[in-house]
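With one protein chain withheld, the remaining protein chains of the complex are depicted in position.
On to chain A.
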Amino acid sequence: MCERRNRLTYEKDNGDGVTTSELFRAEGLAKSYPGVRANDNVSFSVAPGEIHALLGENGAGKSTLVKMIYGLVRPDQGRMSLGGQPHAPADPRAARASGVGMVFQHFSLFDALTVAENIALGMDAPPPRADLSRRITEVSAAYGLPLNPARRVASLSAGERQRVEIVRCLLGNPRLLIMDEPTSVLTPQEAEILFATLRQLAAQGTAILYISHKLDEIRSHCDCATILRQGRVVGTVNPAQHSARELAAMMVGAEMRLVDRSGRQAGEVVLTAAGLTSAAGLEGTALKDVGFQVRAGEILGIGGVAGNGQEELIAALSGETTGRPGTVALDGRDLSAEGPEARRRAGLLAAPEDRLGHAAVPDMSLTENAILTGATRQGLQKHGVIDHRAARSFAEKIIAAFDVRTPGPGTAAGALSGGNLQKYVIGREILQEPRALVVNQPTWGVDAGAAAAIRQALLDLAGRGAAVVVISQDLDELLELSDRFAALNNGVLSAPVPTEGLTLEQVGLMLGGAHGMEVAHVAA
């Protein structure tokens, strides 16, 4: 069906003289939850040594599918086979025993435990401590993923944490390795190292099932892609032979809107930050003398791996933390000492990254969440009493304008899927027509179609003369959106440079390269 890029032939004699080029097969898998058909008649197969992508929007059923393979969820219908044997794991332990390993999207690690303890928990019969530590060191070195078994996981970077997960799987010698959006937290250099490791594994005959929504990544590294839409398989293709646009169209089921950057002109300076210096949050990084200017109609992109001061920066700009006089100004007016409400009134709005908890209150309805930041600018209260009708209509306006899929404005924010809630919290700020808007991770965990809509809305906002600051880990997004780019690394902001002509490579270097990765390996 798909051609293997890694030309190593890998055919196994299964004993009765028949060679097989198939390791895993799913036939007619179906799984329903109350009100949702997560998977419906899903069939596909994976060959040994193949890197096979599972592609689809949020809610397309990718996670449910791999959870069934890993024994976390039991299918309602359908069969699976692994290496010619029926595969129906009762729990992850059984799946591991039959040769399936999984690296989770949200790391399934235990912060307070050491690397060795974390790995021992992922094995069914771990060897004694000393042996295990030695094997971790050996295996991690063999795959270019150096790890110190005695370190506490809490002290590791995102890239290193992922290595723990991968090494944990590798120690079980999996035949099929499932990876759920592994590069979403990595720098480009870290991602390259990961792909080198995956190629090495594939060359040894391990099949890899790779979930991602980064189309370029899939096009350049995967041998085969199965595309899911609303729980069904809509196609199996060789991703290298299709453009990113074609793949996205298959995922979404419609032609994707290309982001339109035209029609913007930079005007006068709107937002000025100068000498922002803050204490570190609980687990964050202190800002060190951060300063920049954003003009009307301009988008400034701030890149960097999360935890390098992003949360502190958005807090300093939104007014969550106030600063010394002269550090934050809007249209020449000093707002440094003002809190969020006063800054909103002046026209400086912010959408923080953590949509459940920071940007929205999960247990409150969408209407009530709209009141939280929109009360002043939208006139949602009269004489100190909430005007529920106005609030409701504002919430309905956001839902309509940003295609938020929900039964209605009375729904609790926490009941929305991540992508839908993200559209809602960004839409809530954009529809207030801010003078300047600061967003952090605007499309994190959002599917391709919704992400394009959010990006377009940000561009349109800038087109109407607002100053926009986009803080993101997604470098493609920043290059697509922003007029100027700056990197936030360890609390220090680099001087912004024009995005025009900037390559991903240069951006990666601005971000400080492959955090803590082996330089020798990158060169090799």
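Going forward, a contact is a pair of C-beta atoms (placed from the backbone, for glycine too) under 8 Å apart; a residue touches a chain by one contact, two chains touch by 3 or more; residues count from 1.
To be clear about the criterion, contacts and distances are computed from a predicted model.
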According to its UniProt entry, is the unseen chain "Sodium pump decarboxylase gamma subunit", "Thiazole synthase", "ABC transporter permease" or "Sulfurtransferase TusA family protein"?
"ABC transporter permease"
Check the options A:Gly71, A:Pro434 or A:Gly449 and report the residue that touches the missing chain.
A:Gly71
Identify the residue among A:Glu27, A:Glu117 or A:Glu320 that touches the chain left out of the display.
A:Glu117
Options A:Phe24, A:Phe44 or A:Phe104, residue touching the unrepresented chain
A:Phe104
What residue numbers in chain A mark contact with the hidden partner chain?
33, 71-74, 91-93, 96, 104, 106-113, 117, 120-122, 126
